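Please read the structure below before turning to the comments.
Missing here: one protein chain of the complex. Every other protein chain is in place.
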Amino acid sequence: MNEIFRTTIIQISIWVAVAGVILALIRGLIGPTPADRVVAIDSMTTVATVIIALFAHLFKRFIYLDVALVFGLLAFITVLIIARCLERRMI
Amino acid sequence: MIILNVIRVYAGYFFLIIGSLFLFLGPLGILRFPDVYNRLQAGTKSTTLGAISALFGIGLLEPGWLGKIVILILFILLTNPVSSHAIGRSAYRSKVPLCGKSVVDKCEEEHIYKEAK
Amino acid sequence: MRHIFALIVVGTLGLGLFYTLSHIPFGKGLSEVSKYYVENAIDKNDPHAGATNIVTDIVVLYRGFDTLGEVTVLFLAATGLSVFFFGLKKKEYTCEPSLIVKRGTGIIFPFILLLGVYIFVHGHLTPGGGFPGGVIIATGVLLIYLCCRDYKAPHSLFKVIEGSMGTLFVIVGLIGLIVGGSFLFNFLGAGKTGELVSAGIIPILYIVIGLKVGAELSGLVKDTMEDV
Partner (left out) sequence: MIDYILIPLVLVMFASAISVIFIKDLIVAVIVTAVVDLITVVLFFFLQAPDVAITQASIVVGLTTFIFVVAIMRTTRKEEE
């Protein structure tokens, strides 16, 4: 009973977060300026980090959190590269 | 002791639900707000709060994971504000216009980015 | 017209991949090779064993020679890119990064280095290994280049690390050849599974690969950023 409750809660959380990813993707596809799209991808990376951590909890594997660590720390660099490039001067 | 455990588990569920709700509301704000600077508010602040809350909920549900979870929260706290600042600055410098309802532009008034023109 | 052509090419590739992959039963049972790996990789008496992560066992102990080839390919690619960028005209930059980006990057950079070292030192216990760890270190160097225009990376140090680590990889393999009769033989034994110092030569090889890949890709980032 308790186990079913736990997996249900986590699955609902994952579905809600994936809905957030889809909303951000719509803005990323229709956004008028490149800055809009960069904002969308910035929030998408944060949501994806949490989704990975939730999957790790669903599978009950502690070591899977390493992927979330790498992703959460490095996704920031993509955003920084594109943001520096958009200032019309090269990086 | 058992009561403490029950409280811990339900607090974990609570934080998880709250966090995933904010993870949904942030992208919704990105979709609905009128211009880049408003979208930056929704996209960064709300997502940071949601991520921290959901990760803390996971840490409460599995107490053995709390160390790595805290490191993950620290990374998100460090990186998200820096990247949002960089996006805002680059958007202002590449002359993305403000939306029509905005009333004040302090950077324009005080000539902070004048040399960039 | 070109877009339609690109769409057709991508669609054909995607459909082919889908039909190929849909016939592979994922997680339904093991083939003969997988059965051999699963049965022998956990056995403590076998010298081809010792890591908690079976993937690491397969990659390093069964397929270690391939890794040497991969590192050589990476070296050739980095050399080719630096030759390509040599002699191009430098552009002028007037844009300084802001104070927040500078300070924030200064705080984050040590964490990135530490994460890279963690990934390749714990390669036999957790996912990851030499290659991702090296790439993460190179990404840290890229981050420093993004926020400090005046920074000059120590290129000679990269060259020394790269060459000595490549030599060390071959030396470890040759010791295995002398002691056990095959290249990259696990001459240190399996050890106690699950501890940091275990699994024989896997941690040594992963540290070597991590440092080599990190130095190579850092040199690539340096060439690209200082010439462009």
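Labels for the chains are A, B and C, by order of writing; each one numbers its residues from 1.
Note that a contact is a pair of C-beta atoms (placed from the backbone, for glycine too) under 8 Å apart; a residue touches a chain by one contact, two chains touch by 3 or more.
What you see is a predicted model; the values in this text were computed from it and never measured.
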- Which shown chains does the hidden chain touch? A, C
- From the listed residues C:I119, C:C147 or C:V172, report the one that touches the chain absent from this view. C:I119
- Task: Could you list which residues of chain C touch the chain missing from the display?
- Result: 3, 6-7, 10, 26-27, 53, 55-56, 88, 119, 127-129, 131-132, 135-136, 138-139, 142, 217, 221, 224, 228
- Touching the missing chain, which residues of chain A? 7, 11, 14-15, 18-19, 21-22, 25, 28-29, 34, 37-38, 41, 44-45, 48, 51-52, 55, 58-59, 63-64, 66-67, 70-71, 74-75, 77-78, 81-82, 85-86, 90-91
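One rule holds in what follows: only the chains that are shown with their structure count from here on.
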- Quick note, more Cb pairs in contact for A-B or B-C? It is A-B
- Task: For chain A and chain B, let me know how many angstrom lie between their CA-based centres, rounded off.
- Result: 12
- For chain A, which residues are shared contacts with two or more other chains? 69, 73, 76, 80, 84, 87-88
- Item | Shared-contact residues (touching 2 or more other chains) in chain B | 75, 79, 82, 86, 89, 93, 116
- Message: So in the complex, the part of chain B that touches chain A is made up of which residues?
- Response: 13, 16-17, 19-21, 23-28, 30-31, 36, 39-40, 43-44, 47-48, 50-51, 54-55, 58, 61-62, 64-65, 68-69, 71-72, 75-76, 79-80, 82-84, 86-87, 89-91, 93-94, 96, 116
- Item | Contacting residues of chain A [partner chain B, same complex] | 6, 9-10, 12-14, 16-17, 19-24, 26-27, 33-36, 38-40, 42-44, 46-47, 49-50, 53-54, 57, 62, 65, 68-69, 72-73, 75-76, 79-80, 83-84, 86-88
- Task: Show which residues of chain A lie in contact with chain C when the two form their complex.
- Result: 63-64, 66-67, 69-70, 73-74, 76-77, 80-81, 84, 87-91
